[in-house]
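Up next is subunit A:
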Amino acid sequence: MIEPILEVKGVSKDFVTRRSLLGGVRDVVHAVRDVSLTVQAGTTVAVVGESGSGKSTLGRCITALDAATSGTIHLAGHDVSRLSGSSLMAFRRTVQTIFQDPYSSLNPRRRVGDAIMDGMNIHRLYTPAERHERMISLLERVGLNADHARRYPHQFSGGQRQRISIARALALTPSFIVADEAVSALDVSIKAQVLDLMADIQAEHRLTYLFISHDLGVVRHFADRVLIMSGGRLIEEGPTDQIFEHPREEYTQRLIDAVPRPNPDRRRFRARG
Partner candidate 1 sequence: EEPKHGGTLRYGTVSEVVSLDPHVYGGSAWKVLIEALYSPLVGYDKTGKIVPRLAESWEQPDARTVVFRLREGIAFQDGSPVTADDVKFSLDRLLDPATGATLRSNLQDATVTVIDDRTVQVQKASSDATLLSVLALPEAAIVSRKWVESGVNLKLQANGTGPFMLKAYEPSVRASLERNPKYFIKDQPYLDGVDFRMIKSDDARVNALRSQSLDMIDFVPWKDIDVLSRNAAFKIDTAGGAFMSLWFNATSKPFDDPRVRRAIAYAVDRDAISKAAFFGHGKAITGAPTPEDSPYFNADLEGTYKRDVAKARALLAEAGHANGLDMSMLVFQGLGIYTATAQIVQANLKEAGINLKLEPVEWATLVERKNRGDYQSMIYGVSVKLPDPDAYAYYIGADSSYWAKPIGYQDKELEALLAQGREQTDVEARKPIYHKVEQRILETSPWVFVNWREQAQGYSRKVQGYQQLGGALSESSPGISLPTMWLK
Partner candidate 2 sequence: MNAPEPELLVVRNLVTTFPSDKGEFRAVDGVDLSIRHGEVVCLVGESGSGKSVTGFSIMGLIDKPGKVTADTLSFDGLDLLGISEAGFDRLRGRRIAMVFQEPMTALNPGRTVGNQIAEVFRVHERIGARQAWERAVELMDQVGIREAAKRANAFPHELSGGMRQRVMIAIAFAMKPDLIIADEPTTALDVTLQAQVLELLFSIQAQTGSAVLFITHDLGVVAEIADRVVVMRQGAIVEQGDVEQIFFNPADPYTRALLAAVPDVDAPRDPRRRLSAVAHADTMEAGHD
C-alpha cells in the first residue's frame, strides 16, 4: 500500500545571474544542489529551511515550472524532464501548486469563479454548465458560497483568498499538491482555518502534499515527515517528531530554538520590565 509518488534523484538547479559580453555565463547561483528524496502517496512532507535555501526552487523543479539543471524527477508516473504535449497536460492535471502569496497568486482583474474554472477550461473538462456547477461546489467545499463566484480577489480576506487558491488547485482533482508557503502570510486564526481545511481534504482524497514552509510550528503540527534544507542542500530528513525531538544536525536544532514560544515564562530576548 505504500508506494512512492515522487522520486527525486540528484537534482540541481543553477541560475545564471550574469552573462558576459557574448552571452556566456559569468555568474551562477546554485539554488538547489544534488537533492534526492522520495515521497509516499497520501502523506505530507514538509520542506523547511531559511529564506533562500532553495525550497521554492525545488518545488518549481518538481512541478516542471522550472527545468532542473541535472538529476531526474519522477512524479505521479511521469518523468518530469520528458514532459511535452499530452503528457504535459496529463501531468498538469494531476499535479497542482498552491502559492505563497494569496494576493498575487490570484489575478486581481479576474473574477474568482473564472479563476477556479480556468483549469477545467484549459483541459476542456466537462460542459460549461457542469464546470459552473463544480466551481460552486468547490467554493462551498472551502467554506465560501455561490455568491462569491462573481467577486474579484480584492473583495476577499487573505484567508478567503487562500481558500480560493485551494479550490482552484482542487478543481482538477489532483493527486499531488505542492503548497509553497501556503499559509505563511496568514495570521494565526486564519492560518488555522486553512490548515484544517487542507487536512480534511487530504483525508478525503488521499492527497499528497509537499509542504514548503519555514514556520516550524505549522510544520510540526501538519507534516508526516520533514526535510531540512540549507544552502540548496538537503541536510536532514526524518519523521516529524524525530526531527523536532532528536535533530541530528546542529543547524536543525538552531532553527527549532529560534522559534519564539507563545509562553511568557520562557523569554529569551527581554526580561519583564
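How these were chosen: all candidates are chains of the complex that A comes from, given by their letters.
Details
Please note the rule applied: contacts are C-beta pairs under 8 Å (C-beta built on N, C-alpha and C of every residue); 3 or more make two chains touch, one makes a residue touch a chain; residues count from 1.
Computed from a prediction, not measured in an experiment: that's the story for all the values here.
Taking any copy into account, the candidate from 1 or 2 that touches subunit A in the complex is 2.
Only residues 50-51, 143, 148, 151, 154-160, 186-193, 195-196, 199, 214-218, 220-222, 240-241, 244, 254-256, 258-264, 266-270, 272-273 of subunit A touch candidate 2 when the two sit together in their complex.
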